[in-house]
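A single protein chain has been omitted; all remaining protein chains appear in their positions.
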Amino acid sequence: MMNEKIKVAVLGATGSVGQKFVELLTDHPWFELHEVAASERSAGKLYKDATNWIMSSRLNENYANLTVKECKANLESKIVFSGMDASVAGEIETEFANAGYFVISNARNHRYDRDVPLLIPEVNYDHLKLVKTQPYKGGIVTNPNCSTIGLVLALKPLYDAFGIRDVNVVTLQAVSGGGYPGISSMDILDNAIPFIGGEEAKMEKEPLKILGELVENQIDEAEVKLSAQCNRIAVIDGHLECVQVNLKNKASIGEVKKAFGEFKSEPQRLGLPSAPVSPIVYFEEDKYPQPKIHRNEGNGMTVSVGRLREDVHFDYKFVVLSHNTVRGAAGGTILVAELMKAQGYFDEVLT
Amino acid sequence: MMNEKIKVAVLGATGSVGQKFVELLTDHPWFELHEVAASERSAGKLYKDATNWIMSSRLNENYANLTVKECKANLESKIVFSGMDASVAGEIETEFANAGYFVISNARNHRYDRDVPLLIPEVNYDHLKLVKTQPYKGGIVTNPNCSTIGLVLALKPLYDAFGIRDVNVVTLQAVSGGGYPGISSMDILDNAIPFIGGEEAKMEKEPLKILGELVENQIDEAEVKLSAQCNRIAVIDGHLECVQVNLKNKASIGEVKKAFGEFKSEPQRLGLPSAPVSPIVYFEEDKYPQPKIHRNEGNGMTVSVGRLREDVHFDYKFVVLSHNTVRGAAGGTILVAELMKAQGYFDEVLT
Amino acid sequence: MMNEKIKVAVLGATGSVGQKFVELLTDHPWFELHEVAASERSAGKLYKDATNWIMSSRLNENYANLTVKECKANLESKIVFSGMDASVAGEIETEFANAGYFVISNARNHRYDRDVPLLIPEVNYDHLKLVKTQPYKGGIVTNPNCSTIGLVLALKPLYDAFGIRDVNVVTLQAVSGGGYPGISSMDILDNAIPFIGGEEAKMEKEPLKILGELVENQIDEAEVKLSAQCNRIAVIDGHLECVQVNLKNKASIGEVKKAFGEFKSEPQRLGLPSAPVSPIVYFEEDKYPQPKIHRNEGNGMTVSVGRLREDVHFDYKFVVLSHNTVRGAAGGTILVAELMKAQGYFDEVLT
Partner (left out) sequence: MMNEKIKVAVLGATGSVGQKFVELLTDHPWFELHEVAASERSAGKLYKDATNWIMSSRLNENYANLTVKECKANLESKIVFSGMDASVAGEIETEFANAGYFVISNARNHRYDRDVPLLIPEVNYDHLKLVKTQPYKGGIVTNPNCSTIGLVLALKPLYDAFGIRDVNVVTLQAVSGGGYPGISSMDILDNAIPFIGGEEAKMEKEPLKILGELVENQIDEAEVKLSAQCNRIAVIDGHLECVQVNLKNKASIGEVKKAFGEFKSEPQRLGLPSAPVSPIVYFEEDKYPQPKIHRNEGNGMTVSVGRLREDVHFDYKFVVLSHNTVRGAAGGTILVAELMKAQGYFDEVLT
């Protein structure tokens, strides 16, 4: 019985993640983009004038003419998506939460706060309960790093079915993961860069919290040994990851493929608007998945997996692909908000 | 006392490896490109007319006007470089060797013949002796696969100093490794392909023979466990490899870097014309090595290494870059020929 | 009152244009892909096995399991789309037309037959009448070259409103225009090629027929002087064209922009399923249109125009962008078929 859409705001709306929020919220069945906020420099301008729009679909006319507000806790929308830069996101998000807003953030600042969920709805939806232990009048929920999300989503069915002891991952990451303008064309045309600042540490740490267990309002981190090597390549969207795993319990190739293919979780059961029918799709063709061909599976929310084979150092190796700015950023964050809405987290604040 | 250059021929001269031979033999101090040979279809034409020249330096005028011969064992040059396609190379190379020619080949056909060296001059120069056990009037020596060469060259100083038990490698390979025309632009622009047919098997097998020990005219394969995952990316030249190793004996980071930096071998001692002063160069900058910036180190014959760090699954991880069509193909093959010349292998056939 | 969809076949279905037909016919409201045909080599196989599917959306399951037929005039579908190679298309298309089929072709063979329309539905829909003068039991209609279509669509409103005397065009064309595999990645990464075989001649000749007038069953060619220079660049889809024109009658910048913006034609009036609401969209931003951002305007059927400004040699210069494999090939051909259906051309053959 949803008669009216829920008003939402985007903080950091002029940046690349902010723009993706704006694009994905267009025609959203539950949420209505009511306000856009950004730095002082942009505040007061029309959104279309303050923004160098780089999405490949056109900017919605109505949003184009919104006046950009400042990122201050006096917005009308009680649900705010944060695409702010990490240099400012931490304090502002706290300010909003204190003032009674629900902040769903793509910034890294609060990811390791003990009472803040680091959420992938299909993986650790139950961690949402942590929000109730927060000291804020509102609340803060965070989204993991883009390269972490694809990896952990692909690991989840194996973790549940067989247990995972070790993970080794080498990434080939798209340039859009570096924000805009990000990587210079002079650095990446006819080139690859075997280093992304801070990325390997995030990939080795975040999965432990995400796969952890919520026990008495605390997260017991998962006991998985992870090693990550991160590379930047000349692809626009879509992170490709070469993964090796040791399972706790033996599983045949057929059993592993079955676990990938049959995986469904809470967002699918709840029929959330942004939830893909299949969070994971497995491809039998040797040459798949590929960024250009598969990044848009499930409107960019499905993770593609392929090339499962036995390994000499680990039990198995396989390839994972996910859309880094949709599933890995704004799309994933919106799915978190949908989960919160469906579970009644917004009820109080919206009455 | 080299008064005259040694006449050499290139078999398969119109292909991409063949062209690289022609380019690199221009102004070679020891060898003179005397004949070019190719398929029946090209034979009889001028080289410039039979070839779609794709090298980035201009084709030498003299070579341009050579008449292409057939790949038959009636050439005047006794030293022949083979850049032929694997579909025909096997038999033709045998025919030449039987007829008294020395064939140094980039094709894969004879790589696993028990009496044929699979040679990287800095790594297993002593395997050359195998040639003397061959039944041929002449001889055959082979060059490993392009992605193997960079890897094994980087491993060699560690293998000698500390021993190696395990190797795990994920590659980001350039399109020129696929020959010409090879990968379609439609397949690789804004894309990456997590599969290269046959490549992983070669990378897991070839190093065992190369690092093996020559005992009584047989090669005892090295006991190293290898796992390879191979990806194609939108880079023209230069294979990047993310490597993890377990050493047999403990070594500090400083000791490993020292081993990389101080590595020299027979080609350097002999001062072979194509031998780089340093076969390996180590970069301290996090973001190095990169294909565009470092593939031409040592005229494309030096392997660049960087990002050495401790790992949680293996002792160390690091990044290797090598020029796949120079060190990894034609340049490496020419270095083999220089080694053979310096060690007197050609003496008999040249008198 | 369309109770049943019209059965159609695709000739040359395994090629890149053929695949685009298959992709675009998925869920078409009027046409149902009933048969796929290709060369003898593919005939008898399942379509999915005979085809190296390179589209970026997934192949429809039903089509995947169609058995490929030979390109012989014994198909059940009376409407056939031809994406065959020019080396075979000419004769086969004639054979089909003689046997009572309607062939709508993207091949160049019949484009200059005096009784064959070279059709862009928005531009010269009235040329369709030529079909009735054909000696065939069925008929043949052709689609122009991909770079011609975008140009002529953009010229049409100016031609109608002000007359056009001279056209000068320099193109920056996408690699998909060269078919698959087409341009090698080694030729186009970090490069541009100032030559496309035969393309300039087509661009200088085809517009004269398309813009010509149908007088007594013959086409009087338009009197326009054209010069074309064609370049290939590293873009996957979307041809960009820098155009200069001399008009017959004076027109202000405002009038020219108005002509672009208000242009509608027969397909819009008929509400054809593939007809974009606006065949042309004009962008005021200096940096627009761009291939990556605008090629999908109107589902790839809208031509984007921008940067209109006065010129010193010609009256005006401006930039045109169109999707070369949608509007410029398969999409344009399907629109032709829709026009024919709407005008009753298929009535006889479908009863």
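Just so it is clear, A, B and C label the chains in written order, and each chain counts residues from 1 on its own.
One rule holds in what follows: a contact is a pair of C-beta atoms (placed from the backbone, for glycine too) under 8 Å apart; a residue touches a chain by one contact, two chains touch by 3 or more.
Being a predicted model, the structure only gives us computed values, none of them experimental.
Peer 1: Consider the whole complex, including the chain that is not shown, and state which of C:134, C:191 or C:268 touches that chain.
Peer 2: Checking each option in C:134, C:191 or C:268, the one touching the absent chain turns out to be C:191.
Peer 1: Per the definition of touch given earlier, which of B:78, B:209, B:292 or B:341 contacts the omitted chain?
Peer 2: Counting the whole complex, the residue in contact with the absent chain is B:292.
Peer 1: Check the options C:170, C:214 or C:270 and report the residue that touches the missing chain.
Peer 2: Residue touching the chain left out of view: C:170.
Peer 1: Please pick, from A:10, A:175 or A:339, the residue that touches the omitted chain in the full complex.
Peer 2: A:175
Peer 1: Using the touch rule from the top, list residues of chain A that touch the missing partner.
Peer 2: Against the missing chain, chain A presents residues 16, 54, 175-176, 180-190, 234-236.
Peer 1: Determine and list the chain C residues touching the chain excluded from the picture.
Peer 2: Touch set of chain C with respect to the missing chain: 166, 168, 170, 172, 189-195, 197, 204, 225-227, 229, 231, 233-236, 240, 242, 244, 286-293, 306-307, 311-314, 317, 319.
Peer 1: Over the whole complex, note the residues of chain B touching the chain we left out.
Peer 2: Residues 56-58, 189-190, 236, 292-293, 296-297 of chain B touch the chain that is not shown.
Operating definition for what follows: only the chains that are shown with their structure count from here on.
Peer 1: Measuring centre to centre, with centres taken as mean CA positions, what chain is farthest from chain C?
Peer 2: In terms of C-alpha centroids, the chain at the greatest distance from chain C is B.
Peer 1: Measuring centre to centre with CA averages, how many angstrom lie between chain A and chain B?
Peer 2: 43
Peer 1: Return the distance between the CA-based centres of chain B and chain C, expressed in whole Å.
Peer 2: Inter-chain centre distance comes to 47 Å.
Peer 1: In angstrom, rounded to a whole number, how far apart do the mean CA points of chain A and chain C lie?
Peer 2: That pair's centroid distance is 40 Å.
Peer 1: Hey, what residues on chain C touch two or more of the other chains?
Peer 2: Only 189-190, 236 qualify.
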